[in-house]
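All protein chains but one are shown at their positions in the complex.
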Amino acid sequence: MAPHDLLTALRDQNPLVHCITNYVAMNIAANVVLAAGASPAMVHAPEEIAEFTPICGALTINIGTISTPWQASMMAAAATASAQNIPWVLDPVAHFISVYRREAAQQLLAQRPTILRGNASEILALTGETGAGKGADSGDSVDAAQGAAKKLAAQFGTVVAITGPVDYLTDGTREAQVSGGSSLMPQVTALGCSQTALMGAYAATGPAFDAALAALAHFKVAGSTAAQRADGPGSFQMHFLDALANTQPFELAQVIR
Amino acid sequence: MAPHDLLTALRDQNPLVHCITNYVAMNIAANVVLAAGASPAMVHAPEEIAEFTPICGALTINIGTISTPWQASMMAAAATASAQNIPWVLDPVAHFISVYRREAAQQLLAQRPTILRGNASEILALTGETGAGKGADSGDSVDAAQGAAKKLAAQFGTVVAITGPVDYLTDGTREAQVSGGSSLMPQVTALGCSQTALMGAYAATGPAFDAALAALAHFKVAGSTAAQRADGPGSFQMHFLDALANTQPFELAQVIR
Partner (left out) sequence: MAPHDLLTALRDQNPLVHCITNYVAMNIAANVVLAAGASPAMVHAPEEIAEFTPICGALTINIGTISTPWQASMMAAAATASAQNIPWVLDPVAHFISVYRREAAQQLLAQRPTILRGNASEILALTGETGAGKGADSGDSVDAAQGAAKKLAAQFGTVVAITGPVDYLTDGTREAQVSGGSSLMPQVTALGCSQTALMGAYAATGPAFDAALAALAHFKVAGSTAAQRADGPGSFQMHFLDALANTQPFELAQVIR
């Protein structure tokens, strides 16, 4: 399914996306999903998972501010989504900073997410390789993590997206790269987390590889547009939300190679 | 008390508003209350309710990201407010998505909030009717929920506000409608939740029906102003906060009928 058609379909269908994400990202991720044309729902009570996850078009899980109560909900939601063939996206934020977080990420990964999104340091570290990641920011190049991405894609049957100056996407066989965006993007907190939420919206709309590719392209297009108008990270964030809403479907193909 | 006088009084008195709200809304709701001229306080520890709620001008409760620990604080705060005649506002976000949430909303409603605010789907579902709501977004028209609003107002002795393209307000006897705003408002997350917080600020300043009406009008006026300057949902949010701060008291009456 072409990126052009996916964005059109996303706006037509306005899919409901169940987001279990971190406290930093809650607001901006919801605004990103809304601006793109889908409907976010931040719900995490364990009592609600069995009823709510199945009525959503997709689920996204981000471990940015994980703690044990949230981890239980994440595991339950991932299991529910996998059992019911609801596409879901895993964002293993900074999983290498502690034993607790590393194990939480591996347990979620073992549930076989439809899409796995991370920066280069996060993807590298999921295969046990030692990267140069620091907190939520990547210290490794996207190129250096391509091998790890292919390995994870094959091992877990997942589409893997590495985001960075040039994004890399693979399902173990197919590959794509997406360029554009802006150096201001890492200066706005939780934009990566927000992209994970947006990938859920696209995954509710079409096949996983195509969906992840369209989500990457949508971000790069909007990032480039916003950068032309921004005077710094504050105005960039505002223009970025506007640009996500105003992106035309035909623009997505222009940043993919 | 006229809307004009309520806004003037709100800015003069700068009432303290105890907000127990959801993670998505925390920041924007606080900014909305501050921009309007009141003082928000996001406090939810159960140890603090008995001391803190009574010193506030109003309480607002929003169940958007409810879980059992928060539910206990919400119930304690609602009981404290009701016992001490402190006005309080209930926002039963998407209560129809799970048994857990539906019961939580009904338990809070049984505490007889001073004002109940929701979208059409939420108000309809509180009476047991089946609406077309999806997540936090309404799938029903405001008109379709007017009967439910009157019924709830009479049953629980509360003022009921249904927000939508044209807002509807009733205390079971009196009715009012508020028009204006912008189609961009539902594209910014948690604006409804933020309006609930603002209603608390107004409820600290004057009688419940008048307060809810002024809060609805303030939002519509600011929304219309912001829409004229916005290029999308990102810039809309920024202009909306500016407009809330810059709204002149005389403007409120212009959107009420």
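The chains carry the letters A and B, assigned in the order they are written, with residues numbered from 1 in each.
Keep in mind that, in the parts below, a contact is a pair of C-beta atoms (placed from the backbone, for glycine too) under 8 Å apart; a residue touches a chain by one contact, two chains touch by 3 or more.
Everything quoted here is computed from the prediction, not taken from an experiment.
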Can you say which of A:M1, A:V24 or A:A76 touches the chain missing from this structure? A:V24
Out of A:Q187, A:S224 or A:N246, which touches the unshown chain? A:Q187
Cross-chain touch to the chain not pictured, restricted to B:L34, B:V166 or B:A253, is B:L34
Touching the hidden chain in the full complex, which residues of subunit B are there? Just list them. 16, 23, 26-27, 30-31, 34-35, 39-48, 51-52, 55-56, 69, 237-246
Can you list, in ascending order, the subunit A residues touching the missing chain? 22-28, 64-68, 94, 97-101, 134-137, 186-190, 230-235, 237-238
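The working rule: only the chains that are shown with their structure count from here on.
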Cα centroid separation between subunit A and subunit B, in whole Å? 32
